[in-house]
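Of the protein chains in this complex, one is absent; all others appear in place.
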Amino acid sequence: MSDRVAIIGIGATQFRSISPDLSYKELMFEAAVKAYEDAGINPRKDVDTFVTCAEDYIEGTSIFDEYVPDQIGAALKPVHTIGGDGLHGLATAFLQIRTGRFEVAVIEAHCKPSNMLTPDGIEACGQDPIYNRPLELNTHFIAGLEMNRFCYETGITYDHCAKVVIKNRKNALNNPIAGRAAKLTLDDFKYADGIACPLTDLDVAQPVDGAVVIVIASEAKAQALKKNPIWITGIGWCNGTPSLESRDWVRPEYVTKAAEMAYQMAKITDPRKEICFAEIDDRYSYKELQHMMALKLCCECGAGQCIERGITDIRGEFPVNPSGGALGMGYLYEATGLARLYCAVEQLRGDAGKNQIKNAKTALIQAWRGLPTTSAVVTILSVSGGNDGK
Amino acid sequence: MAIKERLNKASKAKAWYGEMPVESLYTVGIAGEKFFRAIKDEGKFLGTKCKKCSMVYVPPKIYCERCFEKLDEYIEVAECGSLESFTCVHIGLDGNRLPAPIIVGLINLDGASTCIIHKLGETTVEELCMGMRVCAVFKPKNKREGAITDILYFKPTKQ
Amino acid sequence: MGNRVAIVGAGMTKFVRRAQETGKELSYHAAKMALESCGMTLDQIDAVVLGTAPDTFDGVHMKGEYLSDGAGAWGKPYMRSYVGGGTGVFSVAQGWYHIASGLIDTCLVVCEEKMSSYQPHAQAAFLTIFDHTTERPLKPNLLWIFALEMNRYMNTYGLRKEDIALVAVKNKNNALDHPCAQIAKAVTVKDILNSEVLAWPVQRLDVSPVSDGAVALILTNETIAHRVTNKPVWVEGVGWALDTSYWTNRDLCYPRYVEEAARMAYKMAGITDPRHQIHVAEPYDPFDYKELHHMEGLMLCGKGEAPQLTVDGVTQRDGELPTCPSGGLLGVGNPIAAAGLMKVAELFWQLRGEAGKRQIARKPKRGVAQAWGDLMQVGTVVVVGI
Partner (left out) sequence: MKKSNIKNQSSSEGREVRIEHKKSLSPHYSLLTTKFQGVGLSDDDIKKGKVCTTHWIGDTKYAWDQGIAIGKYLEGLKHGKILGVECHKCGRKMVPPRMFCEWCFKTIDGWVELFDTGVVNTFSLCYVTWDVKRVKEPQIPAVIEIDGASKGMGIMHLLGEVNPKKVYIGMKVKAVWKSEKEREGAITDILYWKPIK
């Protein structure tokens, strides 16, 4: 029996800073209908298991999984929620298919941050209630501390970080679903408001509303349903410590471990050479560079030079975040990873329009769950299912 | 479009207002109790040491998160240490800009493998540098209540 | 098809009304005990899964992340699942698919709940499980939905409260033999019928308490199971189903989502006649009638027949189908997700003959555990056997 698992359908709404015309259920339904249409399936008959990714405090509802089944066609079927990024959901569905007991699985993630009136207050509830919360600090302080230490130890400059923002928001100009596209220059950073120095408001990915639904299937089913499935050749996920006190403030070891797991599965030994482009978490500007290093995707000259020399530009040697990333598309909380997966699949199918990267055959997508977590997922997609190389 | 009918007037798009009430009372735990009692009663920092990997956790944990050993050996560490990182926070918990920014530091106390997060005082952000020596300033003993806020802040010390 | 998955170790904390330990510390105690129980160490664990119900209890956003170090997740693949009250039993299904996929060999499953943090009273946290626009403005509480369901169930089958109360009597008495029990008590039907009415037909002693606690299991693949223990307990089947969230559109007299989940698990386990092929059951019993409701959903008896089985003593420890020999949530306590996993731990101990005073004499070979959750909506089922 084959162990291979493929993506056979994708659906997403537009990512917008507000979405007052649709309830969260209606938003999810829209993305689901698109994904099922793309996969050519009927969820009531053809899907064996559903996984959704959500966090209660983002939704404003306790035990939010109560409200997921109807609008994705999952009522009275195996469906459950993962408190994790959409890519954690992908890993879950992947495991389920690999047991041999499920053939088609659906992963859903969405968010409506515009419905949070007090996002800073809500995010503060994520801090340790005993050692950190009593200091009453805005959660961004963690990113400020980390960026400062990271730049100090690696020699990466704030300009390098700014250039990540400029690149990603520019890439988003040609991505029709992106919600935060802009043309910026280094001058804009001179006037940016400080959040937690050296972090400015331009360094922070701004939230958007949206929903993404992905359909995956076993090899037999994928080939029966779709001519050009995109294969999941590797997937890995890992946690570090939740304690701010005992973590490494420069190297996100958990990203490296997640990547090692995925690389091993995909039989990738030299990721820089064997992967065509990457969608890397960029909730904060410096995070893209920090994550690139952890993923072992930098050339010898280092992450700073990668951005400096345009290597990670969309027409560069190794494009990073051609979709626009979280900085350019907008930050979608638990749906962030799936949104990137959606864009990567479009690239691999050759459907990325003006942003299309020539001969894109293998992609890496990485997600991080945001502050204050140390939780990462890495997945490798490929057109042929083997190791395509470049 | 997946849904046949759409809203077509801005006035029809409405929201329902509400909240998720959060009021919590947290016990500080077994290790936390030792840690805060030592601060409250003696103005000193306790940590736990892992016999297997030698990690010294300050604040203490009853387990080593890396090798999962049970930790019950409490050791005292210094109230001074080196500044591993710092930031100047301009926005408050409500997302609004603060009238005066708060300086926050990551402090590796001498003898600890981990860092404490706290505010920095009696200084400006311009004066700070990585690796600088800082020491804890506690509340007066009679005002302490067994919480992280019994430390007012850390302040730089002259070498 | 898939790989066989075994449970090889189990651990739990005491269930208490208010624990001094933090949620992380409770998780650690349970996880450490589970590891020690089978002589394993954390570096032999490939992945960790955590089950915990709503974040509101602890008032910690992304509670799964917060608890991760206590659960042993440092440097490991780690995920947190939730399906409300069904989470505890579901987490075993989660561990199962990790290992059955062939990707992971050993998995630590931890469930934790610390309800006491919520102020002023943990029950108030349940207000926010209702629809924010169409239900919450009516200020509902959790008792409503149980009372509504119980009334519907009683009315449909013409059941008497006296008969239903027997479940609480049985479980609270069973819990007298459980070293971790919070409210074990010898009670009579009269005590229950005389207890304070909360939301008729639900009375004080029909209900399980608010608790803090944690439970952990170690799951491994077949090869490792045989190396670690000579008494592996196999996960023979898992199932889960989530019904529509429009709960007022459903007939509450029967939990069809439990039936769907049970059918999935039974199919995997090759069970065709659950009443005779299952020797011990741990259905979810946050309220006494729920045990009966769930026995019917699990197809251990016909619809409306569970009360009679209880009256006839079939579900006693020495009966034909011992049900909740642990003492269940009614007796041991109800730290939501941990309570669900406690049921699977009980089956583990019962099947291995290690349940001490609670041991069922008739050497059970196969058991079923089930949990329920959300808006009377989720069924999660695990079948284990030796």
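Things to note:
All chains are identified by letter, namely A, B and C, in their written order; residue positions are counted from 1 within each chain.
Please note the rule applied: a residue touches a chain if its C-beta (ideal position, glycine included) is under 8 Å from a C-beta of that chain, and two chains touch if they have at least 3 such contacts.
Just so it is clear, the structure is predicted and the values come from calculations on it, not from any experiment.
One chain is not depicted; across the entire complex it touches A, B, C.
Across the entire complex, the residue among C:176, C:189, C:252 or C:314 in touch with the chain not shown is C:252. The missing chain, though absent from the display, is touched by one residue of B:2, B:75, B:130 or B:152; that residue is B:2. Only one residue in the set A:9, A:129, A:370 or A:385 touches the chain that does not appear here, and it is A:129. Residues of chain A that touch the chain left out of view are 3, 19-27, 29, 36, 42-44, 57, 60, 69-71, 73, 75, 112, 114-118, 120-122, 124-125, 129-130, 133-134, 236, 253, 257, 260-261, 264-265.
The omitted chain makes contact with chain C at the following residues, 12-21, 26, 29, 33, 36-40, 43-46, 59, 75-77, 102-106, 120-121, 123-124, 126-127, 132-135, 137-141, 143-144, 147-149, 151-152, 155, 179-180, 196-202, 212-213, 223-224, 227-230, 244, 246, 248-252, 349, 354-356. Although one chain is not shown, part of chain B still touches it, namely residues 2-7, 12-28, 30, 32-33, 36-37, 40, 93-94, 145-147.
We adopt the following convention: only the chains that are shown with their structure count from here on.
Taken pairwise by the contact criterion, the protein chains are fully connected, each one touching every other.
Relative to the C-alpha centre of chain A, the farthest chain centre belongs to C. Averaging Cα coordinates per chain places chain A and chain C 34 Å apart.
One simple way to say how far apart two chains are is to compare their mean CA positions; for chain A and chain B this gives 28 Å.
Each of the following residues of chain B touches two or more other chains: 18, 20, 22, 24, 26, 28-29, 32, 61, 65. Within chain C, residues 22, 56, 58-59, 69, 74-75, 128, 132 each touch two or more of the remaining chains.
Interface of chain A with chain B (complex): residues 20-22, 26, 29-30, 32-34, 56-57, 60-62, 115, 117-121, 124-125, 129-132, 134-138, 140-141, 144-149, 152, 193-199, 241, 243-246, 249. Here chain C touches chain B in the complex through residues 18-22, 24-25, 28, 31-32, 35, 41-43, 56, 58-59, 69-70, 72, 74-75, 117-120, 124, 127-128, 132-133, 136, going by the rule given at the top.
On chain B, the positions that touch chain C within their shared complex are 16, 18, 20-33, 61-63, 65-68, 70.
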